[in-house]
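Before anything else, here's the structure in question.
Removed: one protein chain of the complex. Kept in place: all other protein chains.
Showing chain A:
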Amino acid sequence: MKKWILFIFIFFSALITTGCGKPFLSTLQPAGEVAEKQYNLFLLSFSVMAIVILVVVTIYVIVLVRFRRKKGDENKIPKQVAGSHKLEVIWTAIPILIIIGLSIPTVYLTFYFGDVKGMERVDEQGDPKHLVVNVRANLYWWEFEYPDLGIITSQDLVVPTGERIYFNLKASDVKHSFWVPSIGGKMDTNTDNLNTFYLEFDPEKSDEAGNIFYGKCAELCGPSHAYMDFKVKAISRDEFDRWVLAMQKNEEPELASELAVKGKQLFEENDQFSCISCHATTARDDRPEATRLGPNLADFGNRTRVAGYLEFTKENIKNWIQHPEEYKPGNLMYEKADFTDEELEALAEYLMSLKVQE
(Lines give C-alpha, C1' and ligand atoms only; values in the text may rest on other atoms or scores of the structure.)
Protein backbone atom coordinates (compact mmCIF):
# COMPACT_ATOMS: atom_id res chain seq x y z
CA MET A 1 0.00 0.00 0.00
CA LYS A 2 2.69 2.45 1.04
CA LYS A 3 4.85 1.57 -1.95
CA TRP A 4 1.91 2.29 -4.17
CA ILE A 5 1.43 5.71 -2.71
CA LEU A 6 5.12 6.47 -3.06
CA PHE A 7 4.98 5.34 -6.66
CA ILE A 8 1.97 7.51 -7.41
CA PHE A 9 3.64 10.45 -5.71
CA ILE A 10 6.83 10.05 -7.76
CA PHE A 11 4.85 9.57 -10.95
CA PHE A 12 2.92 12.77 -10.48
CA SER A 13 5.90 14.73 -9.28
CA ALA A 14 7.54 13.69 -12.52
CA LEU A 15 4.46 14.79 -14.41
CA ILE A 16 4.65 18.20 -12.80
CA THR A 17 8.30 18.85 -13.39
CA THR A 18 8.63 17.49 -16.91
CA GLY A 19 5.04 18.12 -17.75
CA CYS A 20 2.84 17.20 -20.62
CA GLY A 21 2.00 20.86 -20.90
CA LYS A 22 3.38 23.12 -23.59
CA PRO A 23 5.85 25.92 -22.82
CA PHE A 24 3.62 28.48 -24.56
CA LEU A 25 0.59 27.54 -22.48
CA SER A 26 1.43 25.71 -19.28
CA THR A 27 1.44 27.45 -15.91
CA LEU A 28 4.01 24.88 -14.83
CA GLN A 29 6.60 26.29 -17.25
CA PRO A 30 6.50 29.95 -16.23
CA ALA A 31 8.04 32.47 -18.61
CA GLY A 32 7.67 35.67 -16.67
CA GLU A 33 8.06 37.15 -13.21
CA VAL A 34 4.39 36.87 -12.21
CA ALA A 35 3.96 33.28 -13.35
CA GLU A 36 7.30 32.38 -11.82
CA LYS A 37 6.28 33.66 -8.40
CA GLN A 38 2.92 31.96 -8.69
CA TYR A 39 4.62 28.73 -9.66
CA ASN A 40 6.88 28.95 -6.62
CA LEU A 41 3.82 29.55 -4.48
CA PHE A 42 2.29 26.48 -6.08
CA LEU A 43 5.35 24.38 -5.27
CA LEU A 44 5.45 25.67 -1.70
CA SER A 45 1.78 25.03 -0.97
CA PHE A 46 1.90 21.71 -2.82
CA SER A 47 4.82 20.51 -0.70
CA VAL A 48 3.13 21.54 2.54
CA MET A 49 -0.06 19.84 1.43
CA ALA A 50 1.82 16.72 0.37
CA ILE A 51 3.10 16.45 3.94
CA VAL A 52 -0.44 16.84 5.27
CA ILE A 53 -1.63 14.08 2.95
CA LEU A 54 1.28 11.89 3.98
CA VAL A 55 0.43 12.26 7.68
CA VAL A 56 -3.23 11.45 7.10
CA VAL A 57 -2.46 8.50 4.87
CA THR A 58 0.06 7.11 7.33
CA ILE A 59 -2.44 7.10 10.19
CA TYR A 60 -5.08 5.77 7.81
CA VAL A 61 -2.97 2.84 6.70
CA ILE A 62 -1.96 1.96 10.25
CA VAL A 63 -5.60 2.04 11.31
CA LEU A 64 -6.64 -0.19 8.45
CA VAL A 65 -3.88 -2.69 9.03
CA ARG A 66 -4.12 -2.91 12.80
CA PHE A 67 -7.73 -2.46 13.67
CA ARG A 68 -9.74 -4.50 11.23
CA ARG A 69 -12.15 -6.95 12.84
CA LYS A 70 -10.40 -10.30 12.93
CA LYS A 71 -11.84 -13.78 12.90
CA GLY A 72 -12.67 -14.85 16.42
CA ASP A 73 -13.03 -11.28 17.59
CA GLU A 74 -16.59 -10.88 16.37
CA ASN A 75 -17.94 -10.28 19.81
CA LYS A 76 -15.16 -8.09 21.10
CA ILE A 77 -16.32 -4.67 22.21
CA PRO A 78 -13.52 -2.13 21.90
CA LYS A 79 -12.94 0.44 24.60
CA GLN A 80 -15.30 3.36 24.12
CA VAL A 81 -12.93 6.31 24.10
CA ALA A 82 -14.56 9.71 24.38
CA GLY A 83 -11.64 11.73 23.06
CA SER A 84 -8.36 13.27 24.05
CA HIS A 85 -7.76 16.88 24.85
CA LYS A 86 -4.07 16.60 24.13
CA LEU A 87 -4.63 15.23 20.64
CA GLU A 88 -7.34 17.78 19.89
CA VAL A 89 -4.99 20.60 20.82
CA ILE A 90 -2.24 19.14 18.65
CA TRP A 91 -4.33 18.81 15.52
CA THR A 92 -5.86 22.20 16.02
CA ALA A 93 -2.62 24.01 16.74
CA ILE A 94 -0.46 22.54 13.99
CA PRO A 95 -2.87 23.40 11.15
CA ILE A 96 -3.21 26.90 12.57
CA LEU A 97 0.58 27.26 12.45
CA ILE A 98 0.69 25.93 8.89
CA ILE A 99 -1.96 28.39 7.84
CA ILE A 100 -0.24 31.31 9.51
CA GLY A 101 2.89 30.25 7.64
CA LEU A 102 1.09 30.14 4.32
CA SER A 103 -0.65 33.43 5.02
CA ILE A 104 2.60 35.35 4.98
CA PRO A 105 3.51 34.79 1.31
CA THR A 106 -0.18 34.94 0.45
CA VAL A 107 -0.72 38.41 1.81
CA TYR A 108 2.68 39.64 0.66
CA LEU A 109 2.17 38.49 -2.93
CA THR A 110 -1.42 39.69 -3.05
CA PHE A 111 -0.18 43.19 -2.45
CA TYR A 112 2.90 42.67 -4.62
CA PHE A 113 0.87 41.64 -7.66
CA GLY A 114 -1.77 44.23 -6.90
CA ASP A 115 0.70 47.10 -6.92
CA VAL A 116 -0.01 49.00 -10.12
CA LYS A 117 1.39 52.36 -9.07
CA GLY A 118 4.08 51.92 -11.74
CA MET A 119 1.44 52.65 -14.29
CA GLU A 120 1.52 56.35 -13.60
CA ARG A 121 5.27 56.73 -13.19
CA VAL A 122 6.94 59.12 -15.64
CA ASP A 123 10.56 59.90 -16.49
CA GLU A 124 12.21 63.35 -16.48
CA GLN A 125 10.58 64.35 -19.74
CA GLY A 126 7.19 63.48 -18.39
CA ASP A 127 6.84 60.42 -20.62
CA PRO A 128 5.37 57.30 -19.08
CA LYS A 129 8.04 54.93 -17.81
CA HIS A 130 6.15 51.75 -18.53
CA LEU A 131 4.21 50.42 -21.43
CA VAL A 132 0.46 50.46 -20.81
CA VAL A 133 -1.96 48.37 -22.83
CA ASN A 134 -5.72 48.81 -22.75
CA VAL A 135 -7.33 45.44 -23.23
CA ARG A 136 -10.93 45.39 -24.37
CA ALA A 137 -12.63 42.01 -24.54
CA ASN A 138 -15.50 41.48 -26.96
CA LEU A 139 -17.60 38.59 -28.17
CA TYR A 140 -15.24 36.81 -29.23
CA TRP A 141 -12.19 38.91 -29.92
CA TRP A 142 -9.63 41.04 -28.15
CA GLU A 143 -8.59 44.62 -28.81
CA PHE A 144 -5.24 45.88 -27.59
CA GLU A 145 -4.82 49.62 -27.50
CA TYR A 146 -1.48 51.28 -26.70
CA PRO A 147 -2.76 54.66 -25.45
CA ASP A 148 0.64 56.30 -25.11
CA LEU A 149 1.75 55.14 -28.55
CA GLY A 150 -1.51 55.93 -30.28
CA ILE A 151 -1.93 52.55 -31.93
CA ILE A 152 -4.45 49.77 -31.79
CA THR A 153 -4.16 46.13 -32.67
CA SER A 154 -6.36 43.09 -32.24
CA GLN A 155 -6.04 39.39 -31.51
CA ASP A 156 -2.21 39.40 -31.53
CA LEU A 157 -0.85 41.32 -28.59
CA VAL A 158 2.72 42.51 -29.24
CA VAL A 159 4.89 43.23 -26.22
CA PRO A 160 8.56 43.87 -25.42
CA THR A 161 10.28 41.33 -23.17
CA GLY A 162 12.16 42.05 -19.98
CA GLU A 163 10.00 44.85 -18.63
CA ARG A 164 6.80 45.28 -16.72
CA ILE A 165 3.78 45.91 -18.88
CA TYR A 166 0.66 47.32 -17.29
CA PHE A 167 -2.80 46.40 -18.46
CA ASN A 168 -6.14 48.15 -18.19
CA LEU A 169 -8.82 45.53 -18.62
CA LYS A 170 -12.46 45.82 -19.50
CA ALA A 171 -15.19 44.15 -21.50
CA SER A 172 -17.60 45.79 -23.88
CA ASP A 173 -20.45 43.26 -23.89
CA VAL A 174 -20.30 40.44 -21.35
CA LYS A 175 -17.71 39.52 -18.77
CA HIS A 176 -14.55 37.84 -20.03
CA SER A 177 -11.23 37.09 -18.40
CA PHE A 178 -7.73 37.85 -19.68
CA TRP A 179 -5.28 35.01 -19.16
CA VAL A 180 -1.84 34.21 -20.51
CA PRO A 181 -1.12 31.05 -18.49
CA SER A 182 2.63 30.80 -18.84
CA ILE A 183 3.12 34.51 -18.13
CA GLY A 184 0.86 35.06 -15.16
CA GLY A 185 -2.50 34.59 -13.51
CA LYS A 186 -5.67 35.96 -14.96
CA MET A 187 -7.75 39.03 -14.34
CA ASP A 188 -11.39 39.46 -15.27
CA THR A 189 -12.49 42.02 -17.81
CA ASN A 190 -15.68 43.40 -16.28
CA THR A 191 -18.39 45.38 -17.96
CA ASP A 192 -18.68 47.61 -14.89
CA ASN A 193 -15.21 48.83 -14.16
CA LEU A 194 -11.59 48.97 -15.23
CA ASN A 195 -9.27 46.34 -13.76
CA THR A 196 -5.52 46.82 -13.74
CA PHE A 197 -2.57 44.50 -13.37
CA TYR A 198 0.85 43.87 -14.79
CA LEU A 199 2.80 41.10 -16.45
CA GLU A 200 6.39 40.63 -17.43
CA PHE A 201 7.81 38.48 -20.22
CA ASP A 202 11.16 36.85 -19.64
CA PRO A 203 13.44 37.27 -22.71
CA GLU A 204 15.17 33.89 -22.54
CA LYS A 205 12.06 31.89 -21.71
CA SER A 206 10.25 33.69 -24.51
CA ASP A 207 12.87 32.60 -26.99
CA GLU A 208 12.60 29.04 -25.72
CA ALA A 209 8.83 29.09 -26.17
CA GLY A 210 9.17 30.45 -29.70
CA ASN A 211 8.21 34.03 -28.80
CA ILE A 212 4.53 33.26 -29.11
CA PHE A 213 2.39 32.69 -26.05
CA TYR A 214 -1.20 31.50 -26.02
CA GLY A 215 -3.77 33.64 -24.31
CA LYS A 216 -7.26 32.51 -23.38
CA CYS A 217 -10.57 33.83 -22.25
CA ALA A 218 -11.13 32.23 -18.87
CA GLU A 219 -14.70 33.30 -18.12
CA LEU A 220 -17.68 31.68 -19.79
CA CYS A 221 -18.92 34.20 -22.36
CA GLY A 222 -21.13 32.24 -24.74
CA PRO A 223 -20.98 29.47 -27.33
CA SER A 224 -17.57 30.46 -28.72
CA HIS A 225 -15.91 30.87 -25.33
CA ALA A 226 -13.58 28.01 -26.23
CA TYR A 227 -12.43 29.80 -29.38
CA MET A 228 -11.77 33.17 -27.79
CA ASP A 229 -8.03 32.70 -27.91
CA PHE A 230 -5.42 35.32 -28.56
CA LYS A 231 -1.67 35.23 -29.06
CA VAL A 232 1.09 37.26 -27.49
CA LYS A 233 4.18 38.02 -29.52
CA ALA A 234 6.96 38.68 -27.02
CA ILE A 235 9.88 40.36 -28.79
CA SER A 236 12.92 42.38 -27.78
CA ARG A 237 12.54 46.07 -27.01
CA ASP A 238 14.34 47.04 -30.28
CA GLU A 239 12.11 44.88 -32.40
CA PHE A 240 9.10 46.20 -30.53
CA ASP A 241 10.10 49.82 -31.15
CA ARG A 242 10.50 49.10 -34.87
CA TRP A 243 7.07 47.50 -34.93
CA VAL A 244 5.54 50.49 -33.15
CA LEU A 245 7.11 52.92 -35.62
CA ALA A 246 5.78 50.92 -38.51
CA MET A 247 2.33 50.79 -36.96
CA GLN A 248 2.35 54.51 -36.29
CA LYS A 249 2.86 55.35 -39.97
CA ASN A 250 -0.86 55.07 -40.34
CA GLU A 251 -1.00 54.20 -43.98
CA GLU A 252 -1.84 51.03 -45.73
CA PRO A 253 0.98 49.21 -47.48
CA GLU A 254 1.33 49.45 -51.28
CA LEU A 255 -0.83 46.79 -52.81
CA ALA A 256 1.30 44.62 -55.02
CA SER A 257 -1.28 42.77 -57.03
CA GLU A 258 -4.35 43.55 -59.05
CA LEU A 259 -6.26 41.02 -56.96
CA ALA A 260 -5.44 42.82 -53.75
CA VAL A 261 -6.65 46.12 -55.19
CA LYS A 262 -9.91 44.46 -56.10
CA GLY A 263 -10.07 43.05 -52.59
CA LYS A 264 -9.64 46.52 -51.15
CA GLN A 265 -12.55 47.77 -53.23
CA LEU A 266 -14.69 44.89 -52.06
CA PHE A 267 -13.63 45.52 -48.49
CA GLU A 268 -14.76 49.11 -48.69
CA GLU A 269 -17.81 48.56 -50.80
CA ASN A 270 -19.78 45.47 -51.67
CA ASP A 271 -23.39 44.47 -52.04
CA GLN A 272 -23.62 42.59 -48.77
CA PHE A 273 -21.62 44.19 -46.03
CA SER A 274 -19.58 47.21 -45.38
CA CYS A 275 -16.44 45.69 -43.86
CA ILE A 276 -14.80 49.06 -43.42
CA SER A 277 -17.57 50.37 -41.18
CA CYS A 278 -16.48 48.02 -38.41
CA HIS A 279 -12.87 47.12 -39.25
CA ALA A 280 -10.13 49.73 -39.41
CA THR A 281 -7.15 48.78 -41.55
CA THR A 282 -4.63 51.16 -40.05
CA ALA A 283 -3.37 51.16 -36.49
CA ARG A 284 -4.33 54.74 -35.70
CA ASP A 285 -8.03 54.61 -35.13
CA ASP A 286 -9.38 57.76 -33.53
CA ARG A 287 -12.99 56.66 -33.42
CA PRO A 288 -14.42 56.13 -29.94
CA GLU A 289 -14.30 52.54 -28.82
CA ALA A 290 -18.06 52.05 -28.92
CA THR A 291 -17.88 52.44 -32.68
CA ARG A 292 -14.91 50.09 -33.08
CA LEU A 293 -17.19 47.11 -33.56
CA GLY A 294 -14.73 44.69 -35.15
CA PRO A 295 -11.07 43.80 -34.74
CA ASN A 296 -8.55 46.28 -36.11
CA LEU A 297 -6.97 44.69 -39.18
CA ALA A 298 -3.74 46.71 -39.45
CA ASP A 299 -0.86 44.25 -39.76
CA PHE A 300 -3.36 41.46 -40.38
CA GLY A 301 -0.88 39.89 -42.79
CA ASN A 302 1.44 39.16 -39.89
CA ARG A 303 -1.20 37.52 -37.70
CA THR A 304 -0.47 34.11 -36.28
CA ARG A 305 -4.04 32.88 -36.48
CA VAL A 306 -7.29 33.46 -38.30
CA ALA A 307 -10.25 34.23 -36.03
CA GLY A 308 -7.97 33.78 -33.04
CA TYR A 309 -7.50 30.05 -33.34
CA LEU A 310 -7.46 28.76 -36.94
CA GLU A 311 -4.20 28.26 -38.74
CA PHE A 312 -3.20 31.33 -40.75
CA THR A 313 -3.87 30.16 -44.31
CA LYS A 314 -5.65 31.76 -47.19
CA GLU A 315 -8.16 28.94 -47.21
CA ASN A 316 -9.08 29.57 -43.59
CA ILE A 317 -9.45 33.29 -44.19
CA LYS A 318 -11.84 32.61 -47.04
CA ASN A 319 -13.83 30.10 -45.03
CA TRP A 320 -13.99 32.44 -42.09
CA ILE A 321 -15.26 35.35 -44.19
CA GLN A 322 -17.88 33.17 -45.83
CA HIS A 323 -19.08 31.13 -42.82
CA PRO A 324 -18.12 32.84 -39.56
CA GLU A 325 -20.96 31.16 -37.67
CA GLU A 326 -19.47 27.75 -38.37
CA TYR A 327 -16.16 28.69 -36.81
CA LYS A 328 -17.32 30.95 -34.00
CA PRO A 329 -20.99 30.40 -33.27
CA GLY A 330 -22.62 33.42 -31.72
CA ASN A 331 -20.08 35.88 -33.12
CA LEU A 332 -21.40 39.33 -33.92
CA MET A 333 -20.00 39.75 -37.47
CA TYR A 334 -22.67 37.97 -39.47
CA GLU A 335 -23.90 34.42 -39.77
CA LYS A 336 -22.73 33.80 -43.29
CA ALA A 337 -21.90 35.72 -46.43
CA ASP A 338 -22.55 34.98 -50.02
CA PHE A 339 -19.32 36.02 -51.73
CA THR A 340 -18.27 34.39 -54.96
CA ASP A 341 -15.05 32.48 -54.95
CA GLU A 342 -13.24 35.27 -56.82
CA GLU A 343 -14.48 37.83 -54.33
CA LEU A 344 -13.28 35.69 -51.44
CA GLU A 345 -9.94 35.23 -53.14
CA ALA A 346 -9.60 38.98 -53.62
CA LEU A 347 -10.61 39.78 -50.03
CA ALA A 348 -8.20 37.23 -48.62
CA GLU A 349 -5.41 38.50 -50.86
CA TYR A 350 -6.05 42.04 -49.71
CA LEU A 351 -6.16 41.12 -46.02
CA MET A 352 -2.99 39.08 -46.27
CA SER A 353 -1.18 42.01 -47.81
CA LEU A 354 -2.02 44.23 -44.84
CA LYS A 355 1.44 44.17 -43.28
CA VAL A 356 3.09 47.13 -41.61
CA GLN A 357 6.47 45.45 -41.87
CA GLU A 358 7.91 42.34 -43.44
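Keep in mind that, in the parts below, contacts are C-beta pairs under 8 Å (C-beta built on N, C-alpha and C of every residue); 3 or more make two chains touch, one makes a residue touch a chain; residues count from 1.
Heads up, the rule we're going with is that contacts and distances are computed from a predicted model.
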Can you match the unshown chain of the complex to its UniProt protein name from these: "Hydrogenase maturation factor HypC", "Cytochrome c oxidase subunit 1", "Phosphoribosylformylglycinamidine synthase subunit PurQ" or "Peptide ABC transporter ATP-binding protein"? "Cytochrome c oxidase subunit 1"
Touch as defined at the start, partner being the missing chain; which of A:33, A:188, A:202 or A:285 qualifies? A:188
Write the list of chain A residues that the hidden chain touches. 15-16, 19-22, 25-28, 35, 37-38, 41-42, 45-46, 49, 52-53, 56-57, 59-60, 63-64, 67-69, 73, 76-84, 87-88, 91-92, 95-96, 99, 102-103, 105-107, 109-115, 169, 171, 173-175, 177, 179, 181-182, 184-188, 190-193, 195-196, 214, 216-226, 309, 329-330
